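The complex appears here minus one protein chain, its other protein chains still in place.
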Amino acid sequence: MVIDVHGHLTAPDSLYVYKANILSHRGSHGRGKVEISDDEMIAFLNEPTFNTGKSHLELLKEVGTDVQLLSPRPYQMMHAEKPAKVSQWFIEECNNLVAQQCRLFPNVFKGICGLPQSPDASPKNCIPELERCVKGFGFVGCLLNPDPSEATNYDVPGLGDEYWYPLYEKLVELDVPGYIHGAGCRSIRHSYSTHFINEETIAVVALASSRVFKDFPKLKIVCSHGGGAVPYHAGRFQAPSLRR
Amino acid sequence: MVIDVHGHLTAPDSLYVYKANILSHRGSHGRGKVEISDDEMIAFLNEPTFNTGKSHLELLKEVGTDVQLLSPRPYQMMHAEKPAKVSQWFIEECNNLVAQQCRLFPNVFKGICGLPQSPDASPKNCIPELERCVKGFGFVGCLLNPDPSEATNYDVPGLGDEYWYPLYEKLVELDVPGYIHGAGCRSIRHSYSTHFINEETIAVVALASSRVFKDFPKLKIVCSHGGGAVPYHAGRFQAPSLRR
Amino acid sequence: MVIDVHGHLTAPDSLYVYKANILSHRGSHGRGKVEISDDEMIAFLNEPTFNTGKSHLELLKEVGTDVQLLSPRPYQMMHAEKPAKVSQWFIEECNNLVAQQCRLFPNVFKGICGLPQSPDASPKNCIPELERCVKGFGFVGCLLNPDPSEATNYDVPGLGDEYWYPLYEKLVELDVPGYIHGAGCRSIRHSYSTHFINEETIAVVALASSRVFKDFPKLKIVCSHGGGAVPYHAGRFQAPSLRR
Amino acid sequence: MVIDVHGHLTAPDSLYVYKANILSHRGSHGRGKVEISDDEMIAFLNEPTFNTGKSHLELLKEVGTDVQLLSPRPYQMMHAEKPAKVSQWFIEECNNLVAQQCRLFPNVFKGICGLPQSPDASPKNCIPELERCVKGFGFVGCLLNPDPSEATNYDVPGLGDEYWYPLYEKLVELDVPGYIHGAGCRSIRHSYSTHFINEETIAVVALASSRVFKDFPKLKIVCSHGGGAVPYHAGRFQAPSLRR
Amino acid sequence: MVIDVHGHLTAPDSLYVYKANILSHRGSHGRGKVEISDDEMIAFLNEPTFNTGKSHLELLKEVGTDVQLLSPRPYQMMHAEKPAKVSQWFIEECNNLVAQQCRLFPNVFKGICGLPQSPDASPKNCIPELERCVKGFGFVGCLLNPDPSEATNYDVPGLGDEYWYPLYEKLVELDVPGYIHGAGCRSIRHSYSTHFINEETIAVVALASSRVFKDFPKLKIVCSHGGGAVPYHAGRFQAPSLRR
Partner (left out) sequence: MVIDVHGHLTAPDSLYVYKANILSHRGSHGRGKVEISDDEMIAFLNEPTFNTGKSHLELLKEVGTDVQLLSPRPYQMMHAEKPAKVSQWFIEECNNLVAQQCRLFPNVFKGICGLPQSPDASPKNCIPELERCVKGFGFVGCLLNPDPSEATNYDVPGLGDEYWYPLYEKLVELDVPGYIHGAGCRSIRHSYSTHFINEETIAVVALASSRVFKDFPKLKIVCSHGGGAVPYHAGRFQAPSLRR
């Protein structure tokens, strides 16, 4: 069985209209909601998408994927947006749509949730949404963005830091993996695409040189994009001159 | 003839999908473009909108409007977004859609353009877009947002300041009015809705206590929302104790 | 009986000499004190004031005021000054002079105290001065400045926020109203005079869209300057499109 | 003949009422003016002052001073206040009063002006006021505050830096000395009184280790408060280990 | 017996190589250690030093010093460096070398430790190192730097503030004095050399005008460099006009 662990949500336009709206009124029109009927969603997943001439479901079949783990599109999550509730609402809506697609196609999709991370809040604030998705929807993991600041500063502690322990503890308790995946990038120097790779490099090195897996022997972590640059530079990171 | 000077663009979803995308990739996928065929646009303007059960064109008829001046939706313009090009691209696309609607319904709509204002740039940078819209599309004025910082600081000079003179000069040269209208608000204390009123109050008092109309006797300025709080407090602002 | 709820302290020069001094030594000469004998104060209130050719007491008679609620001059309170004790000392002295005038003319004046608000401190820190004035001097209310930052930032929570609850609780306990009145303005864009109006607009909307009066059904709030822009724009704020 | 080079202005209350007012309205009531008639000023200088039981003129006689150089009170100058015009207006008014006292008592007083220094402006901006006082009033020097930031940062270049050259050039041209004297202090760590000494220490060391007197061989500099700590620590500053 | 209370560590090059290294890798190579054998250290202290042609021990003899209190070189301590552990490690190494020299020459040297002060941490964080040195090595006091910010801001509370009480309490408990000595200076306006004097002036005035010796009657404080400017300006600081 072929399982694609790295699939992202393909969503109807109304998700992005919702996003544009909450970014404009910044909460003053209230939280709102994205509503797509099951019929609309089924139709949507069978329509051509992303200028490929094929639908999401057809593309899966074409490449031989049996099951796809589906998560919100990371570069859309805007973890550094203020007020944080704007980002949180959007991520919740993304997770709702992932849940809807999983419910409609239970043999094809399994959910991975986005978390309402924020550079100004402890990862503790992500636990309610994580529980809602795993316990409520049956999701099988969550995205873990090592840099919720979206490249606006260098101050968020690395993944080896105790800052992240409340989240690790909950992942162990729920017995689901954290899926490391960079997200938005607001730097003028690069784009989300290189930021993904760089953050995943930092994340793997930070974990590998930390006590995290000693402190949480049952923690499961998966890293996207081939572990950033780490496998390519493995020799370098193992050189004695860099060992502490 | 009834002319509504204060109409905003009703746009298909693809404008907002475009906005959500450029805010996510922040320019790294390139500028892109919103494309709506004339047929789609004509159909769209005849479909029910904003949960009213009626189309934009029907609503105009119902209230007896003959001609409507159409401008981008101010609270969507995101003048304080960084990089500034993201806001600029979006505003250009809004102006393009306004131009398309004006071209399709020349007896109904006249265009008022949004400007790519930014708290970090002189209003001089708005002149190319202003000229593109007035000379190229036949627009009859532009929006003037007194606070492009979107309530993130108190440092943008008031409309009475020479900071704004390059724009005033161009408005006089093109012989079109500037239409004062507040825009986005990122403060936690209030919403764009009160920010509109407050900024318009500041704007009118700033202009009235300045040399602007002495220096530009042919400048035409229109203020939305009844001049903010000024007419209601006219006596206060005329009291001797407040005169310099 | 005509009661003027919006009177401010007319004070002898020595109050302002005191203010200029503490602003210069910033506390290093100690707190000091403004001392005006009762005879001096009575004489002062009967001397012409503010270039009107008439005394404060004569002006009251002339316009038919029977009782005047007397508070510190808001634009003098300097809530954003640092160190905060400089502002606190000045406000205490203002309250002392208000108390002295109330004691000397008990049928004419009732006291409204200023509070040592600060953008860096919880409103909790105002409770001792509020109690000193209400319990000690018999004052009948306090000024409530919605923006102690004096327009230096947009971060102070709106009056609908729980940030203000300790003060509301004490107002209910003491059974005196809070009197909303803007204060100093350090923005380059406008002056205290428009800032008053704008802040009062924000304050009324913030309270009206909050749970404050549900949580404190006995809280009494009065707003100066006709409620900012709110009555003039009442229709706007009641429009369905702005309702949450 | 005994000349006291270090006298500061003793001024009537109205100067400080003026200061308190412009600090409160921050310019929005206009510049205003302190007006004291010659008769009032003569009377004032003959009245007891500063709780000494003696007048300014009597105190001069008592200690045997024949001529006193009179300058604004440094700790009142508020060079770091914003907007800078508030500080500038106050200093101009101080200089006007110094000029009035010099005109009324030409054998007793000679003027030393304060300058509208600002941490955000080049010392160049002080030249018009310096010329007004020296050419217009016959003043014989100016105060030189080495730290116009009033201890809010450590960024103003030392007196040995070319930053100060426009002012030195003008002092040479007008052939009047600069009188080094610290001014206001907004630090929480100390008061203007120790700040004076510390800044004068920095100033003397900065000048002594610079090219200033090579570049301006005719520049005259006087330092108040015995040169800060320099004479006491002269040996230290001459030690080879500290020489470059 | 002549006791020099103000001696600083003369150390072999490897201390500074260590410092340059931890400043470059900023902790990523681990803490490391400076290792100098007793034989090397004895040889080093008998070699000519500081371009004097004489050794540290010879210089002591030459000037007639019997016992020298030895502390880390203050201007090397880099209290404001980030991450703070870099400064802490270096100071611990300095203290170790002081301890080694005291152990090797117990009749000549007594130790005074540097403390891992930081502008971002309470002085509480210095207690473990103070105890390690006094209890473990028999040191007889510690350096006290009044400005761990190294002249990068004016926000560290003065020595009269309760901020310092945890340290004072421990000094009393251990019955050793605190030795006031300025340290590094990152201002562009002056150098560590004037900063020493200025900070010591601030420190003495702050203590003298505080409750510290009332609250800690057994606290022993020694001040280097002749008390900054205080003895020279003693009259000034005792003048009634400066008394609170």
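Letters A, B, C, D and E mark the chains as written, and numbering starts fresh at 1 in each.
Note that in this section a contact is a pair of C-beta atoms (placed from the backbone, for glycine too) under 8 Å apart; a residue touches a chain by one contact, two chains touch by 3 or more.
Keep in mind that what you see is a predicted model, and the values were worked out from it rather than measured.
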{"item": "Given E:S55, E:Q76 or E:T201, the one touching the chain that is not displayed", "value": "E:Q76"}
{"item": "Residues of chain E in contact with the chain not shown", "value": "13-14, 16-17, 19-21, 23-28, 73, 75-76, 78, 82-83, 184-186, 188, 191-193"}
{"item": "Residues from chain A at the interface with the omitted partner, ascending", "value": "147, 151-158, 186-190, 193-194, 197-198, 201-202, 205-206, 225-226, 228-229, 231-233, 236-237, 241-242"}
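We adopt the following convention: only the chains that are shown with their structure count from here on.
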{"item": "Selected from B-C, C-D or D-E, interface repeating A-B by over half of its contact pairs", "value": "C-D"}
{"item": "Centre distance in Å when chain B and chain D are each reduced to the mean of their C-alpha atoms", "value": "50"}
{"item": "Distance between the centres, which are taken as Cα means, of chain D and chain C, whole angstrom", "value": "36"}
{"item": "Touching two or more other chains - residue numbers and ranges from chain E", "value": "242"}
